[in-house]
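Data block below; observations after.
Some chains omitted; the rest stay in position.
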Amino acid sequence: MVEAQARTAQPILSANRISKSFGEIPVLFSIDFDVAPGEVHAIIGENGAGKSTLIKILSGIEQPTSGSIAYDGQTVVLPPDGKAEAMGIVLIHQELNLAEHLTVADSIFLGRELKRGPFLDVGEMRRQAAATMETLHVHVDPDARISSLSVADKQMVEIAKAISRDARVLIMDEPTAVLSVGETQTLFEQIRRLTARGVAVVFISHKLDEIMELANRVTVLRDGQLIATVGTEALTPDSIAQMMVGRELSNLYPPKHEPDVDAPVLLSVRNLSTKSVSNISFDLRKGEILGFAGLIGSGRTAVAEAVVGLTHKTGGDITLNGASVDFSRVAQSVHAGVAYMTKDRKGKGLLLNMGLRDNLTLLTLEKHMRMGFIDTASEDRALDRAVRRFDIRARDAAVAVGRLSGGNQQKLMLGKTMESEPDIIIMDEPTRGIDVGTKQQIYHIIAALAAEGKAVIVISSELQEVIGLSHRVVVMRTGRIAGVLEGAEITEEEIMRYAAGIKQSGNDERISA
Amino acid sequence: LAQDDTITIGVSVPAATHGWTGGVNYFAQQAIERLSATYPNVEYVFASSPDSPKQIADIEDMVSTRDIDALVILPGDPDAMTSAIKQVKDAGKFVTVVDRQLSIDGVENLYVAGDNPGLGANAAEYIKSALPDGGNVVILRGMPIPIDQQRFDGFMAGVEGSNIMVLENEFANWNRDDGFRVMQDFLTRFPEIDAVWTQDDDISLGAIEAIKQAGREDEMFVVGGAGMQQILQAVKAGDPLTPIDVSYSPAMIATAIELTTSHFTGGIQVAGRYILDSTVITQDNVDQFIDEESPF
Amino acid sequence: MSVSAPEVAPKARSGFRWDLKTVGPLLALALLVLLGITLNENFLSYNNITNVLARSSFIGIIAIGATFVITAGGLDLSVGSMAAVIAGVMIMVMNWLIPVMGVGWGVILAGMAAGILLGGVAGVGNGLMITRGRIEAFIVTLGTMGIFRSLVTFLADGGTLSLNFQVADVYRPVYYDGLLGIPYPILVFALVAIGGEIVMRRTSFGRHCAAIGSNEQVARYSSISVDNVRLITYILQGLLVAVAVLLYVPRLGSASSTTGVLWELEAIAAVIIGGTTLKGGYGRVWGTVVGVVILGLIGNILNLQSFISPYLNGAFQGVIIILAVLLQRPRRAS
C-alpha cells in the first residue's frame, strides 16, 4: 500500500517546532510537520490558520522566527527567494505568481532557462513547454502572453512550471481553487505519477473530497496551532471539517426555498452576444438562485461581464424589471441594483496595497459621503459590520489587503460587493479559497438573500456548490447555453453531459421556469 | 553683524549654459578673486542662476540674508528681471546692470553693456564687403531669446537692400553640437553657400567641422561672434574659413565689477552708461583680444 | 477543542503611522533648517522665510496638481511649457485689452480668466489624448511640452512678451503684498495645499485616483470611470498651472521661451521627495508641500554660504534630493 510505504519512509523534509511572527503578531505556534518521499501530505485549516505561512517557511520564502527545518535528515537554513528550488523544493504559490508580459514558455523556464552556449535555446524551451502543457491536457500556445490567458490557464501554467522542475518536494498551495473538475483530475494524475517516482507532495486545499481522494496524511491547523496529523484512512470529510472548524458542520447547504411560481422576472437576457459568447438567453426571477455551470472557458464570466457593462455587447437585449437596459459602465449597473463579484480577486477585485476599509467601500463610496466628504467613521462602521458578517480575520488591523490570507481576501471582496446592497448579485466563483466553515456561512447568506427576495447568479466550477445552492442551472459550453436544468435534473452527471457536449438542448423554452 | 566698514557686493549672472555665459561666469569669478585680494574690506557674493525666477530668488536672498550694499547683475532675461531689480534699487542699493537693457529706464546707477544689434550689423557689414558681387548666406541663430533677436535684426537690417541673399535661418542653441547638425543639413540642402553667420563662436566651431566634413571649406567663410580664443587663434593664423570675428567679450562683467567696486573704494562717483563696442576682429588687431588664460 | 485565539478585529486602521516613511521628508526638512540657521543668522528672519515660501509657491501649486496626476498613475511633463504659454497668452490678452478697457483690474481679471481657461483647455487636451487616445502619458506630455514651448516662442516672436507697465504696476501687489503680513502667493499656496490634502484624503475623487494608480482593472471593476477620473487629474493639473501663473506674471511681468524651463522635473521631484509613489497608487499632498519647501530651501541655503563653488550648486542639490529620499526608503522587503 502506498500509505504503508509512506509511513515507513524517512521524511525528506521536516519542520521542528516552527513558530512565526510578523512583527508583533504571532501566526504560527511551534508546528511540527514532515513529509516523506512518495507521500501526499495535505494541510487543511480555516482561512488565516497559517497554512500558506507554513509552506512558505518550508520552501524558504519566509524564515521561521524559531524552530528548525531538516532536509534529508540534515538541519538546514533554506535559501530565500525560491532558491530552494535548486535543492529540489518547488512551491506553487497560492496567489498566481506569473509575470503578465512574459510568454507561457518564458514563464515555465523563468530563472532556469535552457541555453545553448551563451544563448537561450528558445526552440527547445518552447518544445518542452508545449510537451508539459500537453501532459496536463492544456491547449495554450507556448508563445501566448500570460496576460492573454484565463485565470485557470494561468494556474495550469503555474502547475506546468512546477512539475517541469526537477522536484523532490512539491508544495502546492490551493492549486485547484481555480480549476474545474476535469483539470483537477488531470492535476491529480500528474501528482500520482510524481509520487510514484518518489516525489514528496505537500498539498493545501479547502475541498475536502480532494483531500480524501489524494492525501495519505492530513495535518490540521487552527489559529496557528497544530491540531493533529492523522492518516487519511482514519478520516471522513465530516471529521476533518470538525477538526478544522472546531465544531460540528451539519448541512453545508441550506434548504432550498423554491421561489413563488408567480415571482416576477427581475432580469431577462435575450440573444446576448459578445466577442466570446453568442445567443445567450435566460431569465432570473425574484428570490431565485440561478447556477451557471460549465467548463473553464465556456463563457460564463463573459456573460456576467457583458450583463453589467464590463465588456462590449455585440448584440442582444437585457431587460431589468421590465425595462430595457444597456449598461456601458459598471457604475450604471451598480446603480440599477446589479452587482458583479469577479473571480480574479488579485487582478480585478482588490487593491492589494491598500487597507481593508478603502477596499471595502471602493464600490460604494457615495454611501459614505457627508456634505461632499468621505465620512471615515461611517466607513469604519461598515467594515465592522462586514468583518462580523463574513468573519474576516486579519491579525493586524492596519495590514495591507495583499497581506491577508487568500480566503480572507475573498471574504473581503464578498463584503465589498454586498456593500452595494444589490437586488441582483452575480457571484463568480464566490467561495474560491474559502474554508468549509465559512463556505457554509456564505451559502446561508446567499440563501437568505434569495429568501429576502433578491436574485442571485452563482457561477461556479464546483459542481457540488452549484447543485447544492441553485434552483435552476444554466450549463454553458463553448460560448453558448447548452442546456438549462431544474429540480431533480440537477445532478453532476446531467450537468457534465451538457458541459461536455454529449447532450444539447438548443430550444429556448427552458429560459424561464 | 557686518562691520560698518565692510562693503558687500552681490554679483548675479546667468548659469554657464553655453560658451559665452561660461565666459561671463569665469571672468566674474576672476575679477572677484582679484578684487577681494586687493580690497580686504570688500566682500563679494556670487550667484549663477539657470533661469529668471532663480535669478530673482538669488538677488532677494542677497538683500535679505547677505545685506549687500551693491548689486552687479547680468540679467538673463531683462524684461523678467526688471521689477525685481527695481526692488533692490528701491531698497537703497547701488545697482549695476550689465549687457542687457532693463525694460524701464533709470533703474540702474551704472550700465555696462555690449552692443547686440552692433554685433549683427558688423557681421553684415563685413559679409557685404567680402562678397561685393553678392552671395548666399545661411544663418545659425542662438536660442529664441531677446538678445538673439536683436542680433538677428541688426544683421538683417545690415544686409537689407544689398545683393546678399539670406537663404535660411535656424536655431543652433549656442552650442557646437547643434551648430554641426544644422550646418550639415544646410550643406545638404543648399548647393551654393558663400558665407555663414553664426553670431556665436561656439556655433561656428560646430559649423566649421560640418563644412570640413563636406569638403566645402573653399566655397565659404564663417563669421561668428564673441571672441572665443579658439576662433581668435584661427583668425590670427589667417585661416580663410574664419577671416574675422566680432567681439562681444564676456569680460564686460569684470569691468562692471571693477567699476562698482571703485565706486565704494575709490571714492569716485561712478554712474551712467559704458557701452563696449562690438568691434570687428581681424588678423591685424587680433592680438589685443587674445588671452591665453581665458577658458572661453 | 475550542481554543480560539483572540482575533483582532481589523478595526479602524490607526489613521497615521509615525514611521520613517512619514517622518522622512520632515526630518530632511528639519536638517536643512538647522543647516540654514548655522550658516546665517538671518535665515529664520521674516523676510527670508516669506521670500523662500513665496517664490516656492509656483512650483508648489503645480506640484500639488502633479501629486494627483502621479497618484493616478500618470505623468505630466508639459507643465513648465504650459506655464510659459499661459503666461504669454495672459500678457497678450491684457496688452490687447488695454485700449478697450483701460488700465485697471478689469484688464487683469480678463487676463486671469483667459489664463485659467487656457490652463483648463491644455489639461483637457493632454487628458483626452492620454485617456481617449490611449497614448502613453510620457509621450503625450513630452509632445505637448514641445508644442507649448514652440507656441510661446512663436507668440513672442523669439523674444519676450512683456506686460504693459501700468498694468504691471496694478498687478504687482498680487505677488508682493499680502494679508496680515503673509504674502498672497503663500496664502494661495496654503489654500491650494489644504484643499488638495482634503480632496486627496476626504473625497471620492482622491480615493479614486489612488485606486486607479494602484490597479486600473480593479478600479474599473469597482465602477470607477477610470478615464474620467484620469482626465480630471490632467484638467486639475492644467488649472493649477494657470493658478501658479496668475501669481507668476505679477512677479516677472513677462514671458519668453525660457519661462518655466525644467519646472516639470522640479515638480515631479518635489512630489516624490514628499513620499508619493512615482508608479501611482499612493499620494500625499502635505508631503509634496514639504518636498517643495525642501527644494526651495536648498537654493536659499546655497546663497547663504560661499564655500561651494557655484558650479557645484547642482551637485549639492542632487545630493540633498537623494538624501531626502534616502531618509524614507522602504526597509528591505523580507
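All chains are identified by letter, namely A, B and C, in their written order; residue positions are counted from 1 within each chain.
One rule holds in what follows: a contact is a pair of C-beta atoms (placed from the backbone, for glycine too) under 8 Å apart; a residue touches a chain by one contact, two chains touch by 3 or more.
These numbers come from a predicted model, not from an experiment.
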Notebook entry, point to check: Using the labels shown, what formula gives the copy number of every chain type across the whole complex?
Noted result: A x1, B x1, C x2
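Throughout what follows, only the chains that are shown with their structure count from here on.
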Next item on the list: Determine the chain that sits nearest the middle of the structure, using the mean of its CA atoms as its centre.
Entry: C
Item checked: Interchain centroid distance [CA atoms averaged], subunit A/subunit C, Å -> 44
Margin query: Roughly how far is subunit B from subunit C, centre to centre by C-alpha average, rounded to an integer in Å?
Written below: 34
Next item on the list: List the centre-to-centre spacing of subunit A and subunit B in whole Å, with centres computed as mean CA coordinates.
Entry: 72
Check: For subunit B, what residues touch not just one other chain but two or more?
Finding: none
Next item on the list: Report the residues of subunit A in contact with subunit C in the complex, numbered from low to high.
Entry: 80, 222-225, 227, 243, 246, 310, 329-331, 333-334, 340, 342, 347-358, 362-363, 365-366, 369, 372-374, 376, 380, 383-384, 387, 392-399, 416
Checklist line | Residues on subunit B engaged by subunit C in the complex (per definition of touch) | finding: 16, 25, 45-48, 50-54, 56-58, 60-62, 64-67, 76-77, 79-84, 87, 103-104, 143-146, 148-149, 152
Check: Where on subunit C is subunit B touching in the complex?
Finding: 40, 42-43, 45, 47-48, 51-52, 55, 58, 153, 156-160, 162, 165, 168, 172, 176, 248, 251-254, 256-259, 261-262, 299-300, 303-304, 306, 310-311, 313
